[in-house]
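Take this structure first; my questions come after.
Missing here: one protein chain of the complex. Every other protein chain is in place.
Showing chain A:
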Amino acid sequence: MAMIHNRSRHRLTAYSLILPFVAIFALVFGYPVIEVIRMSFTDAPLIGEGEWVGWDNYKRLFSDRLFYTSVINNGYFVLLTVVPTTVIALMISLAVNRLSGRMQALALVFFFTPYVLPVSVVTQIWAWMLDFQFGILQPVLEFFTGKPVPVFKNPFWVMPAVALVTIWWTNGFNVLLFIAGLRNIPEELYEAAKLDGATRRQLFFRVTWPLLWPVTALVLTLQLILQLKIFDQVYLLSEGGPFNSSYVLLLMVYREAFQLNNGGYAAAVSLVLFLLIVVISVLQFQLLRVGGKDK
């Protein structure tokens, strides 16, 4: 009897401990999600109720050319950022890891500082640096292209420029993750490999890379989720232009909901984006895990 009594008390304690979290989570996440799903089947404005319209919003969405432009731009942005930022972070962390104590801390501070800045400051800095008339980076562009380029007003340059800003801004965090991963690899493994006759190249590809793979998979997945949600930088630097060449899904949500007052339609777009992120990131993580196991 005592056992049973104890167990039910045990369960009661457990429920009472998780209840506050579940309640708050239901209020600020569960409820809005259900509301968004419901809203996406109505023609509601941003505030107030609307008529039930069934699948109309989705039908409209899949025949909306701007939606496809946005999906493609999102994909292009992911290509421009996820793998490059991971590779760059890995290379920086390998370099920083070779520095000794104090210098390493200093280098980490340098690489991490941009991450601390708010997005508006970051975009302002780069808007100045790449300013068509006064930007100090214009001579560099001029050197390669022969003439100054208004990067945020040029359909070819705008996405790579936003990607560059994003990588500069967020790379420090990935460097930290990689540094933590590198520090977890015991020095003795390298010593043993050196005695076994490993070259620098072999040390990296046979020891560092396989042992760092879990961290790499994590960074890739986090980056994918983060970069699919691109909004602030585009909104602040190019507002989706020129000619919608930097129009992305979240920008579309924002326009439809807050500027065109189409709450229902915006809800449908954001749900599609949500499903896209879930499917792609789960898929990617699974793929990376399988890839890691083969090594």
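To be clear about the criterion, a contact is a pair of C-beta atoms (placed from the backbone, for glycine too) under 8 Å apart; a residue touches a chain by one contact, two chains touch by 3 or more; residues count from 1.
The definition used in the following text is that contacts and distances are computed from a predicted model.
Missing from the rendering is one chain, named in UniProt as "Glycerol-3-phosphate ABC transporter, ATP-binding protein UgpC" (options: "Glycerol-3-phosphate ABC transporter, ATP-binding protein UgpC", "UDP-glucose 4-epimerase", "Transglutaminase superfamily protein" or "Multifunctional fusion protein"). Contact with the omitted chain, checked across A:V71, A:L189 or A:L276, is made by A:L189. Of the candidate positions A:V53, A:L164 or A:A198, contact with the hidden chain is made by A:A198. Even with one chain removed from view, chain A keeps its contact list with that chain: residues 186, 188-189, 191-199, 202, 206-207, 210-211, 295.
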